[in-house]
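Please read the structure below before turning to the comments.
Yeah, one chain of the complex is gone here, protein chain that is, but the others are all in their spots.
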Amino acid sequence: MRNADRLCLAHFWLAFVAFAGAAMLGAWQMWVRSPLGAHTGTPGQYYMSVTAHGVAMAYVLSTFFIMGFGYFVAVTALHRPLSGKGWAWTAFVVGVIGVAMTLVTIALGKASVLYTFYPPLTASPWFYIGLILVVAASWVWCVLMLVSMAAWKRENPGRPVPLAMFATVANAVLWLWTTVGMAAELVYQVLPAALGFVQTIDVGLSRTLFSWTLHAIVYFWLIPAYIAYYTMLPRAAGGRLYSDTMGRLTFVFFLIYSLPVGLHHLLMDPEHGNGFKLIQVLLTAFVTAPTVLTIFTIPASLEIAGRLRGGRGVFGWIAALPWDCPMVLAAGLSFVMLGFGGLGGLINMAYGMNAMIHNTSWVTAHFHLIYGGAAVIMYFAIAYEIWPRLTGRQHESLVPLRWQLWLWFVGMMTMTLPWHWLGLEGQWRRVANFNYDNPLIASWGPLVIVSLGGGLLLLASALLFVRNLAVLHRGVVPASARPLYALAVDPPQRLPAALNGFGLWNVLVLLSMLLAYGFPIAQFVVAPSPTAIVHRAE
Amino acid sequence: MSEGLQQTHERRVLGTELLWAFGVGVLVTATLSLIVFTALTRGINPPSNVERVDPKTLHLSGEFAEQNLGTVVAADGIVTARIIATQFMFAPHCIALPQGQPVTLRFASPDVIHGILITGTNVNTMVVPGYVAQVHTEFTRGGELLMPCHEYCGLGHSEMWANVQVLSAGEFKPDRDGRLTCAQR
Amino acid sequence: MAEPSDPRVLDQPWRIWASIAVMAIVLSGALLGVLIIPVVQGRSAGIDAYTAICRALGILPGSPARPQIVDRNPPTPVSQVVWTPGLLQTLAEATPERGHAKVQEVCSACHGEQGVSVSTEFPNLAGQSGTAIYKQLNDYRSGSRTNPLMTDIAKALDETIIADVAAYYAGQPTRNPDPSTLAVAPDAIVRLVELGDPNRNIPPCAACHRQGAGGPIDAPVLAEQRQEYLTSQLKMFASGERRNDVYGRMRTIAAKLTEGEINGLAVYYRAGFR
Partner (left out) sequence: MAVDQPLAADNSFEEHDDIDEAALAAVLRIVPLGAAMLAGSAVALAVLGYLAIYLFVFLPRGVVG
């Protein structure tokens, strides 16, 4: 096994072990919230579990998967050795230390503040220091991605950067912008409070800084799925990418529109006026742009494949696709979940209508569908696709892979569709134990049990996934070299700098962030709002 | 593929993509227009009362002192309810409000972040220490509703909820000071 | 491409049109959000355009679509204690040695020098949270809480020495839960402590009264507390005789507890710690 492969595998395994553990916690949480498991756990245990589930899924699984995948793309799409491998390993070790620090602090019950923090509640400082180390490790990765692309451009003057790498660098740039808000909140406000240097916190400011990160972070998680849609799926299906330009534009849109929109997470907050909320709602509507471009361009690419395979009629090409291929199957299921999640998102962002579902199970359903569903199922597909290259061994049978993907899809839908309904009924979030003696809450019982069933299917799928990867390490069938990245119908020969780099887009991000977030943040600096006393939960 | 053929392809591909983007753009604009339209005609906004208040001295203040919480009808008939969200309860823990009349709910927190919703209605706001959270609404149906805290506020979060009694005009009878508490049922 | 062109020339329309598009979206949002919508909403609510725009910006409080409430209630506090950063700093910088001297002089007669009280009607103070001790002494001083003995004693103390005494007792050894005695506590009581009773709106006692629970900062830590003291305080809260708990947090909870639960909890918090 080569060094770069080991680097990728180390990241992936850390991500997937955290994922499997978090899936178990998730299933347990659903159990204690349901009428079946009522009163079997204490709030202390429950919030410890929720914190660990959130940290493992949202920070560990996503960040380390994306880092590992980025290193993989940098080597395979650019056909050159990775720049700064020593730095990459160092960052990995720092990240592992950070993860360990964070998870141990949570397990000791000294950080039951959930992964989205809620200052003035503060956890033990080790919790935040661990997370800051994880973020620092990911910054090293961002720099390495930028360096790799720059080196490739020097070696290949005038040639278009391969789409997979362009998209990976887009994600790195996005992540650098994204983490500014959270890092500022942690370093400037929360950590000094946790360490006892300050006794009070400006809560309005901390919520605003976190909102900066809160939307874009989801696109950071989502972009690997889109990289797979654009660069791996058409090849796996036996077709070509319909438009390379649209692919590049999609990732550019992600970069510029996922940042100046975070206030839509604060629509129900009292610390901002309607005006800036509306501006960011309008910008949020344009976050749909990359997704609606994708749901046209990718089906068009699949249609090429389906018709080449003999599909006829308006929809006949769909049946002709190679659904037995995990990548194609996962993408199909991913799109269905993206559709439901997208509709939920449209409702969330709709200004006043947010009041109908804010902080209800509707929102939990939405982000489980988008991240846990649409994005993570593509993480599975990517892992299945590239594991043979990393281990040099081939899947003996695709049947358990397909089972795993179907289980995940059915589980996710069974879990989240009832949650949407319960959200409309007013089932609120972050509850350790529901009071099923109340007639309204009792009426939710059956649906909660159905969603628990979905949660158990998800757990089964998660464990099957880890098993499917683990057996490959001891597999006997050697991998045959197979091309991975799709060609475009019209491979670009020469591109404007705007579609081959990020200079212009960084300027536009800066400008729109200044306009959209400048005043909302400056108001706290110009006239600090009354602070709240730190409540130490450690 | 010949150069000429490729150029035609490319143009067609970009053409269809643009057409698609235009079509979707129209639909997205339609959804946004609905938001703007209802904001203009019916005054629908998310609650955004940027009114600062010191959470540390809330209990010394006039408005959010213990005796002044709850529902009050002013001389001009305006109905206001003042509610404290604190770890881990609401004060008062039952709020009586009229059906089909404009009401203003004002919330404040002396400690950490809370949030409220009233089941089956659009009443929803975060209660952030440092601010008075304010919701203007009109209840469209009567009855006993649940008002839980929907934001994580500590280990007792799950037990933090209040009742809201939405009373018909006949039942909604404030006392001489304009105050009203929940009817015992 | 028919003719190879310089990427910078190729790029120019992108730079121009992308900038125009992005800025146009932001500016049309601003036009709608801080101008058109608030002015129109303000007009139907009888609010002048300037006020409505300021409200949309968040410079003035209130919704541009509704008249804003004016409050004229006189203040009537239940406790005078205000947790300012300065006060928390004073508590953090208090001198336990000075507190110790005062304890020997005044407090130890009832509460014991190490914070273990001499009689069951007086609370143990060993390892008690400094903020809790500070708040109670201050409330005695201001009259928010009354007690024939404590009122006069507290009135003789000043702000700094109260902080010192609080710091001294807070520094005395804490008691930790004892699993063997906890195991024999009745289920219903353990459940009240750990889970509360959602149906009666009672949060778990542990959510506030366990060390580091993250509850109200002046909530006392409950660990091996005197049974008689706890029972009498819970009953006084329930009857409203004691009312220095801000927003009636304890009055509300105590009023919902049955006599059996009050006794059970007092036994639990007496016995379960070593």
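Chains: A, B and C, in written order; residue numbering restarts at 1 for each.
The rule we apply is simple: contacts are C-beta pairs under 8 Å (C-beta built on N, C-alpha and C of every residue); 3 or more make two chains touch, one makes a residue touch a chain.
Just so it is clear, the model here is predicted, and its values are computed rather than measured.
Participant: With respect to the chain omitted from the figure, which of A:157, A:439 or A:483 is a touching residue?
Facilitator: Among A:157, A:439 or A:483, only A:483 touches the chain that is not shown.
Participant: Could you tell which one of A:84, A:192 or A:299 touches the chain left off the display?
Facilitator: The missing chain is touched by A:299.
Participant: Of the residues B:58, B:72, B:95 or B:123, which one touches the chain left out of the display?
Facilitator: From the options B:58, B:72, B:95 or B:123, the contact with the absent chain belongs to B:123.
Participant: To test your reading of the contact rule: which positions on subunit B touch the chain that is missing from view?
Facilitator: Its contact residues with the unshown chain are 1, 5, 9, 12-13, 16, 20, 23-24, 27, 30-31, 34, 38, 42-47, 120-124, 135-140.
Participant: To test your reading of the contact rule: which positions on subunit C touch the chain that is missing from view?
Facilitator: So the residues of subunit C touching the missing chain come out as 41, 63, 65-66.
Participant: By the contact criterion defined above, which parts of subunit A meet the unshown chain? Give residue numbers in ascending order.
Facilitator: These residues of subunit A touch the chain that is not shown: 2-5, 8, 72, 75-76, 79-82, 85, 235, 238-240, 242, 292, 295-296, 299-300, 302-304, 306-308, 313-318, 339, 342-343, 346-347, 350, 352-353, 355-356, 389-390, 392, 424, 479, 481, 483-487, 489.
As a working rule, only the chains that are shown with their structure count from here on.
Participant: Using each chain's Cα centroid, which is most distant from the centroid of subunit B?
Facilitator: Ranked by distance of C-alpha centres from subunit B, the top chain is A.
Participant: Once you find the CA centre of subunit B and the CA centre of subunit C, what distance in Å lies between them?
Facilitator: Here the centre of subunit C sits 24 Å away from the centre of subunit B.
Participant: Could you put a whole-Å number on the gap between the CA centroids of subunit A and subunit B?
Facilitator: 29
Participant: Where the CA atoms of subunit A average out and where those of subunit C average out, how many Å apart are those spots?
Facilitator: So the centre of subunit A lies 35 Å away from the centre of subunit C.
Participant: Which subunit B residues reach two or more other chains?
Facilitator: 39, 44-45, 47-52, 56, 87, 111, 132, 134, 154-156, 158
Participant: By the touch rule stated above, which residues of subunit C touch at least two different other chains?
Facilitator: 32, 37, 55, 58-59, 63-64, 83, 196, 198, 204, 206-207, 213-217
Participant: Okay, in this complex, where on subunit A does subunit B touch?
Facilitator: 43-44, 47, 112-114, 118, 120-121, 200, 202-204, 207, 242-243, 245-246, 266-274, 277-278, 281-282, 285-286, 288-289, 292-293, 296-297, 300, 346, 350-356, 358-360, 425-426, 428-434, 438, 440-441, 489-490, 529-533, 535, 537
Participant: Which part of subunit C faces subunit A closely enough to touch in the complex?
Facilitator: Against subunit A, the touching part of subunit C is residues 1, 4-5, 7-8, 10-11, 13-15, 18-19, 22-23, 25-26, 28-30, 32-34, 37-38, 53, 55-59, 63-64, 83, 85, 88-89, 92, 191, 194-196, 198-199, 204, 206-207, 212-217.
Participant: Where on subunit B is subunit A touching in the complex?
Facilitator: That would be residues 6, 9-10, 13-14, 16-17, 20-21, 24, 28, 31-32, 34-35, 38-39, 44-56, 87, 109, 111-113, 115, 117-120, 122-134, 146, 148-158 of subunit B.
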